[in-house]
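Omission of a single protein chain aside, the complex is shown with its protein chains in their original locations.
Here is subunit A:
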Amino acid sequence: MALSAAERAMVRALWRKLGDNVGVYATEALERTFLAFPGTKTYFPHLDLSPGSAQVKAHGQKVADALTLAVDQLDDLPGALSFLSDLHAHKLRVDPANFQLLCHCLLVTLARHFPGDFSPAMQASLDKFLSRVTSTLASKYR
């Protein structure tokens, strides 16, 4: 499931466009996930999940930073995300099905904000990239 050179180029091009706002879009994706898929909220009983919550924003930034790291390190996702794989496997133990829900909401967020860039080929590249990230996150589960 490795990304082709063209797919990497598409993902990187969009990420450059997102610039410093990756956190904003990741936060919106989280908000969409919590609203559309209420079961996902069960992993955050310790957070205020109301719209506009500073805690959700902070978490969105964390997710954004991890994704930006992944974009930069497409050649070695297991290495780059090793800490996060361990964390999700042994401490957080989020059911991997939830990663797909967040990825879907990320795509929805990007489609909504960047319609001109969100061609089918771009969507396919992003979907593949996110799929690689989530399988890396789940790789140490068992």
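In this section, a residue touches a chain if its C-beta (ideal position, glycine included) is under 8 Å from a C-beta of that chain, and two chains touch if they have at least 3 such contacts; residues count from 1.
Criterion: contacts and distances are computed from a predicted model.
Asks: Which of "Aspartate aminotransferase", "Nudix hydrolase domain-containing protein", "Globin domain-containing protein" or "Large ribosomal subunit protein mL53" is the UniProt protein name of the chain not shown?
Replies: "Globin domain-containing protein"
Asks: In the full complex, which of A:K17, A:K41, A:H90 or A:R112 touches the chain missing from this view?
Replies: A:R112
Asks: What subunit A residues would touch the chain not displayed?
Replies: Touch with the absent chain occurs at residues 28, 31-32, 35-37, 51, 104-105, 107-109, 111-113, 115, 118-121, 123-124, 127.
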